[in-house]
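What you see is the complex with one protein chain gone and the rest in place.
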Amino acid sequence: MNDWIAIGALALVGLLIPLGMMAVSYLLRPSVPETSKRATYESGEVPTGGTRIRFNIQYYMVALLFLVFDIETVLLFPWAVVYLDAVESDAVSLFEILAPMVAFVVILLIGLAWAWRNGAVEWAQTTRQVDAEGNRS
Amino acid sequence: MTVGIEYYVLLSMLLFCIGLFGILTRRNALMFLMSVELMVNAANINLIAFAFYHGNLTGQVLALFVMALAAAEVAIGLGIILVLYRNFRDVDVTVPTTMRW
Amino acid sequence: MAVVELPEWAALAPVLILAGTALALFVFDSINPRSTNRTVLAGTAAIGSLVALGVAVWFTVAGVGASGLEGFGAIELFDGQLVVDQMALYFMIIVAVVTALVSVASYDYMEGHTYQAEYYSLVMLAATGMATMAAANSLVTILIALELASLPSYALVAILKDNRGSIEAGLKYFLIGALSSAIFVYGISLVYGATGYLQLDAIATQLETGAADGEFAYGGLLGLGILMLIGGFAFKTASVPFHFWAPEAYEGAPAPIAAFLSSASKAAGFVIAFRVFTTAFPLDATSALIGVDWTLAFVILAIVTMTVGNFAAATQQNVKRMLAYSSIGHAGYALIGLAGLGAGSELVMGAAMMHLLVYGFMNTGAFLFVALAEHWGVGRTFEDYNGLGQRAPVACFALVIFMFSLAGIPPLGGFWSKYFLFTGAIEAGLLVVAAALIVNSALSLYYYSRLVKAVWFEEPPAARDSLGQPTGLYAAIVFAAVMTVVLLPGFGPVVETALDAAAAMIA
């Protein structure tokens, strides 16, 4: 008997039980369609619109920026791991271990400065952006 | 108990094929992007598993780079999808067909 | 010998200069957002790329990276992650030249455009990526450089934000690019899995040991990995079957960007293909491990690519799209350089390198002519170009040079590189490839001469106002035309450099 068979059986059972319960409840429950049941739930308030609303474009902008910078930080990690060892060893000078990361951070900062200056992190839209928005439609 | 390397490869290949399947069937640009991410992550699984297998860190470091690149790619991709939506009022990748043949 | 002993990393100067220019443009845009001072921006970009070009030429002449008595030997940086040798410098020259031409031409083309600084800095970033590709010597650096070249390219293609064609082109380019790079990354992971290394020389050593010991168990993984790597290169070089993005991307993109992508980007794609396949996968050891000669893949790709490109180009109505397909066809010609490596002769790869250099001028020039036509606003089809020769004889004469050179008519530069490719293919025993080259060249003459006929011999459809003569575009076109012609007398040194570089790679 292979160990894997037990795991497989467990997985199978784990899948079958919820599916079976959902199926049984689908068969047994009464179905009474009603408009208010489909209304968007907004903590008891009267809903002001559908669920499918568009988010402000700035959500994406900030999210993108966050994503990129967040991931860049990951790249600092391996460097940080070897940093102390490198400083202690004689083979690599402090400049050699520090300079590449400084250059990296500087490039990131230039990017950030550019994004900032071009209004990517501003929450409210400037007049020009509004104009541009108006022209687009 | 160590899991044999071939299972990792099998897993990554499965993931890769799922991603590929998504690309071939999904028409939504965002789903397309996600599928690509799946494929990239399949590669990452490989890299990390093989790094473990070979006992060197090269693969793991590359995996980090790949993640960063994937993120950058998504950033560009989202930007393009945004302008796509503005111009075509849709994120269906099969809609823009002004140029063909 | 250099008077001042430069540090080793200075060998990367062309790349660093390009990167520095890109950053400088970003800083400029940060200080002065939405600047439309085209002169400063285009000037910075052009000067940056020209300086990079100058340094690269200087290094080549001075023998940096060259083997032998005169040279310094290939310079390896960062544990062999990057390498500066003759081939790297050769392709840096191609990239820098095309970048300079594109920057100068964009001065007029991008007139009235909102995102000036972004445009130029993206161009410079992409150029940095391409130049790094030339020097990349490890699958890590190759991947990063490739993405550094690709990501700005996606944005550049789609930079005309209100132009549906541009957006569509950008989307298609991006989607196919994302898929291809996913395949490429997966290929890298497989090769890594099979060998445990990413540095090209280390991979080669591993393979050779494995082939010698007979204890190499991952032939299948390796084979699939290599094939997936080929996929990545095929995307970058617009080769079948990864070429589908090219016609649309070139057609929809701003014409200078199309020129940039079809010349520099393609060349950069080839340089990594050359380097990876000559350095990392020694033919004998790899064939022993995966059971098949990888040149076979390139033989197939070369034939199919040139056939698809040329045949699809033959009946195009849109000039830019015709050039796009012809660009695919030329990728097929250059692929002969890899297909013929089996014979162990440097001639065929050197010929492909020559072709890419000549192509850098003639194809860029041709696309820039399209840029000029778009600048004039005469339209996009062959009929719209009718009779342009009467209005703009200089540019149209340059166009004739480009077209005939692309078709490979003696004595223009394009003939010689094609001739070398042909003899190289024959020498390598690839008679089918050589025959395909001939057949496709003959076919290509048909559609190239169609354009010449339209421009010079057809009557203009209606009375046309006199056409402007934008300085930047004209300068770039005339320079490209002159180089296309002058490369013939200068072909001696070019041939020598290309063959030296190829020999250094194969040895």
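We call the chains A, B and C, going by the order they appear; numbering starts again at 1 in every chain.
Here is the rule we go by: a residue touches a chain if its C-beta (ideal position, glycine included) is under 8 Å from a C-beta of that chain, and two chains touch if they have at least 3 such contacts.
The definition used in the following text is that contacts and distances are computed from a predicted model.
Comparing "Nickel import system ATP-binding protein NikD", "ABC transporter permease subunit", "NADH-quinone oxidoreductase subunit L" or "Formate hydrogenlyase subunit 4" against the UniProt entry of the hidden chain yields the protein name "NADH-quinone oxidoreductase subunit L".
The chain not shown here is in contact, across the full complex, with B, C.
Between the chain not shown and the residues C:149, C:183 or C:430, the one that touches is C:183.
Residue C:227 is the one among C:77, C:227 or C:482 that touches the chain missing from this view. Only one residue in the set C:171, C:203, C:436 or C:501 touches the chain that does not appear here, and it is C:171. Mapped onto chain C, contacts with the missing chain fall at residues 171-172, 175-176, 179-180, 183, 220, 223-224, 227, 230-231, 240-242, 244-245, 247-248, 290-292, 296-297, 300-301, 308, 311-316, 325, 443, 446. Those residues of chain B that touch the chain absent from the view are 20, 23-24, 27, 93-94, 96-101.
As a working rule, only the chains that are shown with their structure count from here on.
If touching chains are joined by edges, the resulting network of the protein chains shown connects every chain directly with every other. Counting C-beta pairs in contact across A-C and across A-B shows that the higher total falls to A-B.
Rounded to whole angstrom units, the spacing between the C-alpha centres of chain B and chain C is 26.
Shared interface positions of chain B, defined as residues touching 2 or more other chains, are 61, 65, 72, 79, 86. Multi-chain contact residues of chain A (touching two or more other chains): 136.
Those residues of chain C lying in contact with chain B across their complex are 139-140, 143-144, 147, 151, 154-155, 158, 161-162, 164-165, 167-172, 174-175, 178-179, 181-183, 185-186, 188-190, 192-193, 196-198, 221, 247-248, 251-252, 321. Partner chain C is touched in their complex by these residues of chain B: 5, 9, 12, 16, 19, 23, 29, 32-33, 36, 39-40, 42-44, 46-47, 49-50, 53-54, 56, 58-59, 61-62, 65-66, 69, 72-73, 76-77, 79-81, 83-84, 86-88, 93, 96-100.
Across the complex, chain C meets chain A through its residues 23, 26-27, 29-31, 33-34, 162.
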